[in-house]
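Just dropping this structure here.
Of the protein chains in this complex, one is absent; all others appear in place.
Let's look at chain A:
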Amino acid sequence: MFPRPIEQQSRAVQIGYQIALPLALILWLLPLIGVAITSVKPASDLAAGNYFGLPSALAFSNYGDVFTNSPIGQYIWNSFKVTIPTVIGTLILSCLTGFALGIYRFRGNIWIFFMFVAGNFVPFQILMVPVRDMTVNLGLYNTTTGLVLFHVAFQTGFCTLFMRNFIRALPKELIEAARVEGVSEFQIFWYVVLPLMKPAIAALAVLIFTFIWNDYFWATVLTTSKETQPVTAGLYSLNGQWIAQWQLVSAGAIIAALPPVAMFFLMQRHFIAGLTLGAVK
């Protein structure tokens, strides 16, 4: 283990470490802590210049105000309407492509694989003008469907990479044995491989949920009205309306951050397994 385990060090070092840990954490999360405190401050505190002290009263009403005075509830609903179908669509497509590329040897396998990988690395801004134009022509501009279709396509690149590498690592003997038994290829996919892919599916589901929930660029490019905009794009316009009402901005920001944060803490192991794929050989 590197560095040397702290239990092997002197008592003083151990105590020093135990003190340094929380201090470092507070320092690291300082901006976030500040915003969390601001979000429960009464407006009068901010007006009176009490920016850093503890709130004079806990004004959870800020959160209520955000919901009653702004369409944030609608924005959050839109975010779900974009995120959940994207997660499902991407998982279906990438299970199929990952299976094809991970199990079979055929001409062009590696080139199709690299098409997905390379497409996944491009600065997606280069897609903006054509994708926006296509979405307008399909009559899907400013709809959540238009946004979902693009996200599904783009995320399929990353997910194919992930699924294919995962399937590659499965024991080949299982599939060979099934073939000897006369099991058809479709049945191998459904009954042999798919059940083994559960961890990969869970990891990708949380990752894609977070990525799509947090997407801002495509939300601003493909949607414009409060009936369709996800919460990231919504926060941008609310920020413009709430100039200097930091208690509202902070509360809004925290509300928008909650779903992916909850997802992360519930599914931490899967999340990190997905993110660090390839960090170890």
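Note that in this section a contact is a pair of C-beta atoms (placed from the backbone, for glycine too) under 8 Å apart; a residue touches a chain by one contact, two chains touch by 3 or more; residues count from 1.
Simple rule for what comes next: contacts and distances are computed from a predicted model.
**Student:** Assuming one chain is omitted from the figure, identify its UniProt name from "Carbohydrate ABC transporter membrane protein 1, CUT1 family", "Aspartyl/glutamyl-tRNA(Asn/Gln) amidotransferase subunit B", "Sulfate adenylyltransferase subunit 2" or "Phosphoribosylformylglycinamidine synthase subunit PurS".
**Tutor:** Record says "Carbohydrate ABC transporter membrane protein 1, CUT1 family".
**Student:** Please pick, from A:Y17, A:F60 or A:Y191, the residue that touches the omitted chain in the full complex.
**Tutor:** Only one listed residue reaches the unshown chain, and that is A:Y17.
**Student:** Determine which one of A:S56, A:S225 or A:Q268 touches the chain that has been left out.
**Tutor:** From the options A:S56, A:S225 or A:Q268, the contact with the absent chain belongs to A:Q268.
**Student:** Of the listed residues A:V40, A:V66, A:V87 or A:V152, which contacts the missing chain in the full complex?
**Tutor:** A:V152
**Student:** Against the chain that's been left off, what residues of chain A make contact? List them.
**Tutor:** The list for chain A reads 1-7, 17-18, 21, 24-25, 28-32, 34-35, 38, 49, 51-52, 93-94, 96-97, 99-101, 103-104, 106, 109-110, 112, 114-119, 121-134, 149-150, 152-154, 156-157, 160, 184-186, 189, 210, 213-214, 216-217, 220-221, 232, 235-236, 239, 246, 249-250, 253-254, 256-257, 260-261, 264-265, 268, 272, 275-276, 278-281.
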